[in-house]
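Read through the structure below, which is laid out as structure tokens, and then see the notes.
Every protein chain of the complex appears in place save one, which is left out.
We just call them A, B and C in the order they show up, numbering each chain from 1.
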């Protein structure tokens, strides 16, 4: 199989609610990037977060093993700094290897859950 | 990093409910275009809205700063004219710089919320 | 502006629930293709529906005016035949002019609504 994926991905919309809305991790409001590395080499990633009214932050440096998928919660990012809550952000992801990126949100503030998901955008 | 994005984006479906459905801005029904400008130059945008049974309106002229994202609510557009409520519309977005556009809707008429989101379409 | 769109679009998933679930047309379960014709010529469309266990049906022949969007409910298709209810189908849309197609579903059987939407797929 040829390499599957691309090395640069963009997600324009993101926002993590600030309040604790559920003690159940599976159903707590969160945002995640699901990263598929279908190739035979481990991938080194770099994530930058961009905002409306302040300088970008990052880089975050996740890794993604060969023949693995990784479910990365933005809520859990800590180094170099946690993601600000209740503020819109965009994500720019670069990878040393071809990957495919899907972005998902679970919003449980309703109190009923709403989900959304997109394949992130790449230059194609 | 090479330029990320494209200069022309299309969103076929839009509709802003007419009734006031929540006094909480975060959870009120709304439609938004999230515009990521990952480049080093400010972007000048032009938005036209197209309808089923009337002439297009616009142009709206939002700007998007370099290395910034912008969360543009269609509910807030006012110049040259507010977006008609309860009427379907499509959006056509042009930009002077490469951008990435994501379109999202929060529908809270249920009364429980439903969300949807897409990466807008570009010629690729 | 260059032509925006493509002439062939595919939507793999569709299903219209059979029961009447709301007397409010806006919140009744439905599926729709939103078709944006940003160009200067009217578009002639052809829609074929494909199924899991029977021959395709169609063609439906919607039109889409120049500089217009069209919100086409599959529930309303009648000629050559109504869309079967409670059965999965896929849609294949051809157009004489470049268009952009978005597919949306509102499911109100819950009784709370769930929405989903995708940009249909084109050869790129």
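Just so it is clear, contacts are C-beta pairs under 8 Å (C-beta built on N, C-alpha and C of every residue); 3 or more make two chains touch, one makes a residue touch a chain.
Remember, predicted model here, so these are calculated numbers, not experimental data.
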Contact residue for the chain not shown (choose from A:11, A:36, A:57 or A:83): A:36
Footprint left on chain A by the chain that the document does not show: 1-2, 4-5, 27, 32, 34-36, 38, 67-71, 100-102, 104, 106, 112-119, 124
Contacts of chain C with the absent chain, listed as residue ranges: 8, 10-13, 50-53, 55-56, 88-90, 92, 94, 105, 107, 109-110, 112, 114-121, 123-124
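Heads up, the rule we're going with is that only the chains that are shown with their structure count from here on.
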Fitted rotation between chain B and its twin chain C in degrees, CA, nearest 5: 90
Distance from chain C to chain B - Cα centre to Cα centre, in angstrom: 22
Centre-of-Cα separation between chain C and chain A, whole angstrom: 31
Touching two or more other chains - residue numbers and ranges from chain B: 112, 114-119, 124
